[in-house]
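One protein chain omitted, others in place.
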Amino acid sequence: MKQLKTRQICFFFIAFMPITKFFMVPSILAGQAHEDMWICSVVNLLLDLFTLTALTVVCKRENTDFITLLKNKLGEKGAKVVLFIYAIYFFTKAFLPLQEQKEFVKLSLYINMPTDLFFLPFFLASFYLCLKPMRVFGRVSDVLWFFTLSGYLILIALSFNNVDWTSLLPVGARGVKNVLKGSYLTANWWGDCVYLMFFIGNFAHGKKASLKIILCYLLSGVIVLFAMIFFWGTFTSIAFQQKFAMTQLSKYTTVINNTGRFDYLGILLILFSCVFGLALPLYFCSSLLQEVFPLKKRWIIPLVVNVLILVLMTALNRFMATVTLVIQNYLSLFFIIMANLLPLFTLLLKNKEKTNENLQT
Amino acid sequence: MQLKINLDENVKVIKQSLKSDDVNFNQIKIGDSDGVVIFAKDLVDKQSIGDLIIRPASLFKGKVCKDSLEQLFFYPEKQKVTTIKDCINQVVSGNALLISDGVDFAISFDIKFFQMRAIAEPPTSTVIKGPREGFVETLPVNVSLIRRRIKSPHLIMENTEIGRFSKTMVTLCYIDNVADKKLVEKVRKKLQEINIDAILDSSYVAKFLGDKTPTLFKQVGNTEKPDILVAKILEGRVAILVDGSPIALTVPYLLIEDFQSPSDYYNSPYSATIARWIRMISVFLALVLPALFVSAELFHLQLIPISFLLTIVNSIKGIPLSPSYEMFFTFLIFEILNEASVRMPRYVGMVVSIVGGLVLGETAVNAGIISPPTLMIIALSGICLYTVPELEQPLSFLRLFFLVIAGSVGIYGLIVAVSGMLIYLVSKESFSAPLLAPFTPLVKKDLKDSFYKGFLTEQNSRPQSLQNANRRRMDEN
Partner (left out) sequence: MKTFKPKIALFLLFLISILFFSNDFGLIDIEKTAIITAIAIDKAEDGDYLVTCQIAVPEATGAVSENQKAQMSGKGSTVGGAIKTMGSLSGWFPQTIFCNLIIVGNDLIDQDVIGVLDYFSKTMRVQDSAQVVLAEKKAKDLLSVSTPLDNISSFAIQKILLKNPGFDQDVCPVDIKTFCVGYYGESKSSYMPLVKIISAEDPEKSGDSSGGGSGSGGSGSEQSSESQGDTKTKGTNAFDATTTALFVKGKKVGELDKTLTHTFNMITKKINGTAFSIDDVDGVNYLVTVKTDDSMTCVKADQNQLSVNIDINLYCQVSDQTKVGNSSVFESNDVMSEKLIAIAETRIAQNVEELFAVIRQTGCDFLGIKEKLYRFNHKQYSRYKDNYLQVMDTRVNVKLQGQS
C-alpha cells in the first residue's frame, strides 16, 4: 500500500518549503541584491521547478520507489554510494537552517540570553520523528499547511500597511551578477524539490497529480517571493541588518503598541511548522543511512544523526560566522548539483521488471 | 462428569462444589420420585420456582422417566443439562436446576431475578433536546435498548463469556452489511484472546482491545447512550456491551468523537458547529493557557501588553513562589479539589466547592500565596477542560506536562512538545483507523461531521475515515 497521497505531497510542499526561507535568507539577499532580492528567489524557484517537473515525469512512470530503481540500475553497492552521498547532502542541508533557528530562538524569542539547552527539545522531537514511517510526514502535512499559511497570512496582513511598494523599483538595476550571486548564496535553503525523488513510488499518482504538485510548489515559491517583497518593502535600505525577517515584519503595526506582540501568534504558528521542516533533512539523512547501514535496532542511526548535528552545532558555535560563509560560498554548488542536477538522472532510471512486462504486453 | 441416574449421588457431588451458603438444595416430590431444586437464593425469582417448577411437579402422577420429565414443564427458557460442570455453571449463573431421581440429566430454568437500576439519563452526557435513555448495568436491558432502535435482521449480537471466575457475558454488536468484516473478525479475535480471571467493567475489555503498549489517548470509544451507540453502529463501527457495565464500547475510535456531543445531532447545525468550535478552542486553551502564561512571565515578557504586565507585576509582588512554582501548586490544588469533589459524598461536595473555590482561593490570594492572574488562568483552564469531559484524563496529564516544559525551557519547548504530541497522534491508529481522521489523513467528506456539523440531509454517505462495507447512507434524491 502506498504510504502517501498526492494531496499530502502537495500539502507537504506548502507546509515545509517556504518556512525555512523566512529567517536569514531575506537579509542575506537584501545585502547582495537589494531591491532585486526577490529576483534571486525567482531564479532559485525556476531551477527547482525544472527539476520538479522532471521528477514528476518519473513519478508518473514508475511504480517502484527510488531506492529500488537505483538498486536495479546501479546494483546494491552503487546504490548505497549514491544514498550515502545524499545522506551527507541532507545532513549539510540541515546545518545552516538549524543554526539560524537556534539563533532566532535565542535572540528573538527569549528576553534574556538563554543557554543552548533551550534548543535541545528540538532534537528530541527530531529523533522521535526520525523513528516514524514516511506516512507520518504525509499526515502531518495534512494539518501543517494550515498552520504555515495562517502564520504567514497573519504576519503579512499586519505588515501590509508598512510596505513601501515603490521601494521595489527599479527592477533589475543591481545587475545579473548580483542576482545570480544571491541565488547561489541561498542555494542551501532551496532545492526542496529533491524530496520528491524519495517520494517516487511511495504515493498513488492520481489524476493530474504532476500538475497539482508543480502548482503547489509554485504556490509555495510565490509565498516566499511575497515574503521577500514585503520584507524589502518594509525595511528597504536597512533590510540587510534585519536578521530574522518574518519576526520583524509585523511589529510596526500601531495596534501592537497597545496590545503587546500579538503578531507572535503568527510567528509561533510558523515555528510550529518549522520544527517539522527542520527535522525533514535529518529524517531523510537517517532513513538513507539506515538503507546504507541496515541495523536491526532502528533507533541507533536517528540517535547518532541528531546527536552528531547537535555536537557539531555546539562545537562550531564560536566559528559560526566562518562556517556560514564557507557553506554559502563553497558548498552551494554541491547543493545545486545534489538538489537540481542529479535528480534529473532519475529520468534514466527505469524499473527492469516493469519494462519486461511492457515488452510482454 | 456425567450426571447419574441416582439422585443422591448427583446431589452429593454438586454439594461438594457448591459449598456456599447462598445455594439452596430444596427437596421436592415429582409424582412418586424424589427430586431436588438447586438455586442461588439471591439470584432467582422464588415465586417462579413455586409456580414453574414445584407446582407442576406436585401435580404429576406416576414415576419420572426421561420423556415425562421433559414434557412436564412448559416454561420456554429451560435447558437440558447432562454434566455436573454444566449444572454448577447454571446454578452460579442464577438459573434454577431441577434434578430428579431416575434420570441422568437435569433441567435448568432461566428465572434470574435481581435488583437493577432503572433506565435513566446518564450523568456524563446530558442533553437538553434528544433521548434521555441511558444504558444500565444489565446486559439484556441494554441489548433491548439497541434492538428497539434497529429493527433489522442485519443487527447481529454475538455473545461470549469472558473471565475465568466472573464468566461475564460480553456482546459483540454490529450490522452485518455495514460493518467491515475484517474489523468484526479482528474484534472477535481480540475478545477471544482475553484471558483474565474477571471482567468487572467494560473498561477491562477496552484495555485488551487497544494496543498492548500503554497509550496516552484511549483507543476505544465509549458511550452510555443507546442512541449514540446506534448511530455509531450505523456508521460501521462495532460495539461491545459488557454485562455489569453501563458503558458500551465502540471501535474504531477517532479522536473527533469526543468533540461530538449528543446534542449536536438534535440541534441546529449552525449552533452545533459553533459549539463544536468552542469545544476545540476550549481544549486548546485548557492545554496551553497555563503553560503560555508561565513561559510569558518567565521568558517572553514581550508577549504581554505593558499595561497588563504592570498589573501582573503588581499582583505577584510579595508572592513567595516563582511563576512556574506558583502555577504548579495552584494546578495541584485544583487537581486535589477535583479529586475530592468526585470522591466525596454529594452532601459534602457542596462544602468542598465553597471551601475550595471561594474560601481557599480568596484566602490564598489575600494571604499573598498565589496571585489572582494565576488563579484565574488555572480556573479558566480547568473549566475549558470539562467542555470535553471524555478527554479529561489525557488532557489533564498533557496540561501538566506542557506546564512543566514551558516553565523549564519556555515557549520553544512548548512548541516542540506540541509537535511531539502531533507526531504521536498522527502515528496512532485504532483498528486501522487513524486517530486524527478526518483531519489527518484529510477526508474532505467527513469534515461535515467533524470540523463543522453539516445538515443531516447532506450526509449521504457513511464516514470514509472508517472502513465500512456499505458507504451509502441515503439516496441522494
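For reference, chains read A and B in written order, and residue numbers begin at 1 within each chain.
The criterion applied here is as follows: contacts are C-beta pairs under 8 Å (C-beta built on N, C-alpha and C of every residue); 3 or more make two chains touch, one makes a residue touch a chain.
The model shown is predicted, which means the values in this text are computed figures rather than measured ones.
*Asks:* Among B:Phe113, B:Tyr270, B:Tyr325 or B:Tyr386, which one is in touch with the chain left out?
*Replies:* Spelled out, the listed residue whose C-beta touches the missing chain is B:Tyr325.
*Asks:* Just one of B:Leu301, B:Ala340 or B:Leu447 touches the chain that is missing; which is it?
*Replies:* Of all options in B:Leu301, B:Ala340 or B:Leu447, contact with the hidden chain holds for B:Leu301.
*Asks:* Among A:Val57, A:Val81 or A:Leu107, which one touches the chain that has been omitted from the display?
*Replies:* Checking each option in A:Val57, A:Val81 or A:Leu107, the one touching the absent chain turns out to be A:Leu107.
*Asks:* In the full complex, which bits of chain A touch the chain not displayed? Write them out.
*Replies:* These residues touch the chain not displayed: 107-108, 111-115, 117-118, 124, 166-167, 169-170, 173, 235-238, 241, 243-244, 248, 251-252, 256-257, 297-299.
*Asks:* Name every residue on chain B in touch with the hidden partner chain.
*Replies:* Touch set of chain B with respect to the missing chain: 213, 297-299, 301-302, 306-307, 309-318, 322-325, 328, 404-405, 407-409.
Heads up, the rule we're going with is that only the chains that are shown with their structure count from here on.
*Asks:* Go ahead and note the Å separation of the Cα centroids belonging to chain A and chain B.
*Replies:* Using C-alpha averages as centres, the distance is 46 Å.
*Asks:* Within the complex, which stretch of chain A touches chain B?
*Replies:* These residues of chain A touch chain B: 5, 7-8, 11, 105, 109-112, 114, 117-122, 124-125, 128-129, 132-133, 136, 138-140, 142-143, 258-262, 264, 268, 271-272, 275-276.
*Asks:* For chain B, which residues are in contact with chain A within the complex?
*Replies:* My answer: residues 299-306, 308-309, 405, 409-413, 415-420, 422-424, 426-427, 434, 436, 439-442.
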